[in-house]
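What you see is the complex with one protein chain gone and the rest in place.
Then we have chain A:
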Amino acid sequence: MRLPKPRGPLSEWLVARLAGTGVAGAAPTSDSWADSWDDECISLWTLHELSFRGFEDADDRAEWDPGLLGVRHDLETALEARLRERWARTDPAPVAPEDVPAALETVVAEDDGPSLADHVRRHADRDQVLELLRQRSVYHLKESDPSAFVVPRLPVRAKAALMALQFDEYGDGDPNRLHSHLFARGLEAVGLRAEYGAYVDDAMPENLEMNNAGSLLGLHRRLRGAAMGHLAAFEMTSSLPSRKMVQGLERLELDGPMSAYYDEHVEADAIHEHLASRDICGTLAEDEPDQADEILFGAFTCLDVEARFASALLASWGAR
């Protein structure tokens, strides 16, 4: 993947610095990017990507460049403050460690965000579905990778359960069944580009923020509880919507490898949701009680950023 297109002064500075072109100078101060959410989102996305697959036109050593880590720190601090403020606005009650699995079910049940899968099942036209798949590709082509960073940071039971889940996400040892690979095959089959990061320049800021939130939680040991709560909410809200995606894709004659990708998630995530809520989050909260509230914060965040993305995309189609 090559560096993304800049969207404002901060990402212009960042891309020039990563590409080593011209004199990049000191980073723009937060005053200059605080008004451009799009600029902020693509900049943090780019900095996080250095810890995933990187860019062919950037130096791999940039991942641990102190000057860039300072910028990443400022962007992450702003993002985390925003996410925590949204969570605080729901006035969450503290949760006892043994109640974490039930509390996760409540957070999921109370989610009233709009459903893109409902729209795809009944109303979306072909162009809208292709647009949704381009947007989704930003995450699905690195599916499960943010959670993989959390493995060494967990106690015994949660670690074993996360590995059971991740093993299934990564194809149970069969590269052909790796979920991100299934999605790439699906993209190709519907005539879209399948290479990693292909549609980052088309990603809406709501989509970038959704991806940045997942990466932020996965990359910080401090946020391990929130990362696992995020994972649980993701899995708990995947099975039924995936089935609707299959129905919508079949309605639009986009079946084949892309509907096979969603079909796999109907079955896989009906299993994963229990592994994530009980065996990962439940045991983590028992072993590290201070993580209980963090798990719920992560779960809320997962649903909140998806709802914001879904609202923005549906609004752009005049669908809501």
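In the analysis below, contacts are C-beta pairs under 8 Å (C-beta built on N, C-alpha and C of every residue); 3 or more make two chains touch, one makes a residue touch a chain; residues count from 1.
One rule holds in what follows: contacts and distances are computed from a predicted model.
> When one chain of this assembly is omitted, its UniProt record names it as which of these: "FAD-dependent oxidoreductase", "Rieske 2Fe-2S domain-containing protein", "4Fe-4S dicluster domain-containing protein" or "CDGSH iron-sulfur domain-containing protein"?
Missing chain, UniProt protein name: "CDGSH iron-sulfur domain-containing protein".
> For the full complex, which residue in A:A78, A:L252 or A:V266 touches the chain that was left out?
Touching the chain that is not displayed is residue A:V266.
> Decide which residue listed in A:H48, A:R121, A:H274 or A:R308 touches the omitted chain of the complex.
In the full complex, the listed residue that touches the missing chain is A:H274.
> Please identify, in ascending order, the residues of chain A that touch the omitted chain?
Touch with the absent chain occurs at residues 156-157, 164, 167-168, 172, 177, 239-240, 243, 266-271, 273-275, 278.
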